[in-house]
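Removed: one protein chain of the complex. Kept in place: all other protein chains.
Chain IDs A and B follow the sequence of writing; residue 1 opens each chain.
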Amino acid sequence: MQAAYVARRFGVFLLIVWLAGTLNFFLPRMSGQDPVRTKLLQQAALGGYVQGGIEEMTREYERRFGLDKPLWRQYLTYLHDISQLDFNYSIANYPRTVRELVADALPWTIGLLGITTLLSFGIGTLLGALLAWPRAPRWMVWLMPPLWALHAIPFFLLGLILTYLLAFQMPLLPIFGGYSAGITPALSWSFAWDVLQHALLPALSIILVATGGWALGMRGMTVTILGEDYVVFAEAKGLRASTVFMRYCVRNAILPQVTALALALGQILSGAVLVEVIFGYPGIGTLLYQAIRENDHFVIQGIVFTVIVALGFTTFVLDVVYPWLDPRISYHRT
Amino acid sequence: MSERVLRVEGLRVGFDHPQGLVQAVDDVSFALSPGERFGLAGESGSGKSTLALSILRMIKAPGRIQAGEVWFAGTRLADLDEEGMRALRLSDIALVPQGSMNSLNPVLRIQQQITDALADHGLRLTRGEEQQRIATLLAAVGLPNSVARMYPHELSGGMKQRACIAIATCLRPKVIIADEPTSALDVVVQRQVMATLALLQRDLAAAVILVGHDMGLMAQFVDRLGVMYAGRLVEVAPIAEIVTRPRHPYTRALIASLPSLERRGALAGIPGLAPVLRDLPGGCAFHPRCTLATDRCRTEKPKLRNIDGAQVACHLA
Partner (left out) sequence: MRGAFRYLGRNPSLTVGIALLAALGLFVIIGNLLVDTHDSRPLSVPTLRPPSRDFPFGTDRQGRDLLAVMVAGTPLTLRIGFIAGFFGVGLGTVLAFIAAYYRGLVDTMIRGIADIGLTVPGLLVLIIIAVSIKGTLTVSQMALVVASLAWLYPTRTIRAQVLSLRERGYVEVARLSGMSGPGIIFLELMPNLLPYLAATLVSAVSSAILASIALEVLGLGPIDAPTLGMTLYWVNFNAAMINGWWWWWIAPTVIILTVFLGLFFLTVGLDEIANPRLRRSA
């Protein structure tokens, strides 16, 4: 029954969410670090507070943050909080909450990742299929080596190179940021254009590298599919070349590609995080980077948790969509 | 001559292999009359499937048609361009593949695999006409209409084979090439499928080339039989002739090896192994396994000659 399958997959999703939360909770605490005291000591070093008051302040903040209660109590409170998306305050940017910060940064990342993944997957898959198709134009073979070589390098590395070439040597595009400094975000065409210019280099770094990977995979699958009996029969039926290509080859070869997409999401995200850091793009990646620099544990945990949940959810959606693409996979099996 | 619906003359098909040329089809000629049932028998590797595909001009690199002509109802197929050939496939000459294997697209419903053929051959039908056509086709092969909306993995081997027959006959072709249509099925289903094929063939008045290796099946179905060995046609004769009076030593051995319900005793096989097509012996390809081989057999390749209404390629017939 369809409902049972969906429920099972959702159960796995909840398990991942719980694991993420628990990991987030226990790991930092196992090291015995005290983020509050550390932060206060830092500020003391910078601003010259009176040492004596530190202990009282620490205790007060700990009470405020609930850090003085027994561990299991804290754990339950924590689970309760995150189920309501309450990730506490940001230590570095107090009184802003983690949720605010993440909510500000998330749309940028989703925009960048969403568009680049869709484009690279779409173009790469189609390109890969064409490269394996014997009747494709000859010149396409020349696309293979550069795509191949490109896909081996990490996104951010290409980002550095592209920045140097296109933003520094030839000032075509801006080097840094999500939008030009000093402009207030607004819903206008000029702002949108500004955003686009700033997003182009980060996006290109991801697209140029990722497309090669998808193309390679699709090409391999298509070559295998071309030897299948049903492709031979399709030709014997006198179908048009385009029909055989799309409905018989691509339609079948794309199934493992979608599986590969679900598995690769984590990697793509990791790569995107670094790209954002390099470009100072105001997404999750940059937020994470700053939080690490400032030892803002709550922000770090909030980001990690949010990302894990988002990815788990996307995987869940893909899992449920897959049987719809491949009728051989019924909803009955695990 | 123009009454022949299909004519194959001197067809030679080879595969370029890094270690040498594989001669899969060597100088094969035969002709079909309209509505005739022609069998093409031979063991694995004898070139019969390659022959079937080359008639439809579907040989891909590293294979190529080296020589010969194929005529369909007065049209020389070599004169047709790719588009013309494509139009001819299915509508004039149809292939019935081994359906119980993987010949059906796993992600499309059966009806979609019929309608895409209809559409690509230029038929513009309304939804109602389409459904009607599909229903008729499925009924003709003995399948219930519910099959139309099913996927291949939901069908049994026999049902898949019938579905392939339905698809192959949807444009009422004049020649049907059935490539081992029942090889992977059990005997009961085999019988049913062959009966279905026979009925359809009579209804369409189409000629059938039945490619296979089951001599018993051939005996029950075909009017005339061509026997292939190592890519060459060694004997062509009416089926009754071949079964009662086989003239080529290979054919004789094939008939003799059929197990009989009456006789008992050891099964008779053919000594030796089928030749490697890349490295054929000189002269007659069968001579290493032939008990009657002479010196002439070892050096001179025998040609197909007419003898009392049969054609045999043997120096000793």
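We adopt the following convention: a contact is a pair of C-beta atoms (placed from the backbone, for glycine too) under 8 Å apart; a residue touches a chain by one contact, two chains touch by 3 or more.
Not measured: the values here are computed from a predicted model.
Asker: Using the contact definition given at the top, list the shown chains touched by the missing chain.
Answerer: Touch partners of the hidden chain, whole complex considered, are A.
Asker: I'm checking contacts with the chain that's been left out. Which of A:A7, A:L71, A:I110 or A:I161 qualifies?
Answerer: Only one of A:A7, A:L71, A:I110 or A:I161 touches the chain omitted from view, namely A:I161.
Asker: Looking at the full complex, which residue from A:Y75, A:Y289 or A:Y322 touches the chain that isn't shown here?
Answerer: A:Y289
Asker: Who touches the missing chain here, A:G124, A:P202, A:G283 or A:G312?
Answerer: Here the residue in touch with the unshown chain is A:G312.
Asker: Of the residues in chain A, which ones touch the absent chain?
Answerer: Residue positions of chain A that touch the missing chain: 12, 15-16, 19-20, 23-24, 27-28, 30-33, 131-132, 134, 149, 152-154, 156-157, 160-161, 163-164, 168, 175-176, 219-220, 223, 263, 265-267, 269-270, 273-274, 277-278, 288-289, 292-293, 297, 300-301, 303-304, 307-308, 311-312, 315.
The criterion applied here is as follows: only the chains that are shown with their structure count from here on.
Asker: Any idea which chain B residues touch chain A in the complex?
Answerer: 56, 58, 60, 86-91, 94-95, 97-98, 101-108, 116-117, 120-121, 151, 153, 164, 167-168
Asker: Across the complex, what residues on chain A touch chain B?
Answerer: 134, 228-230, 232-240, 243, 247-248, 251-252, 255, 325-328
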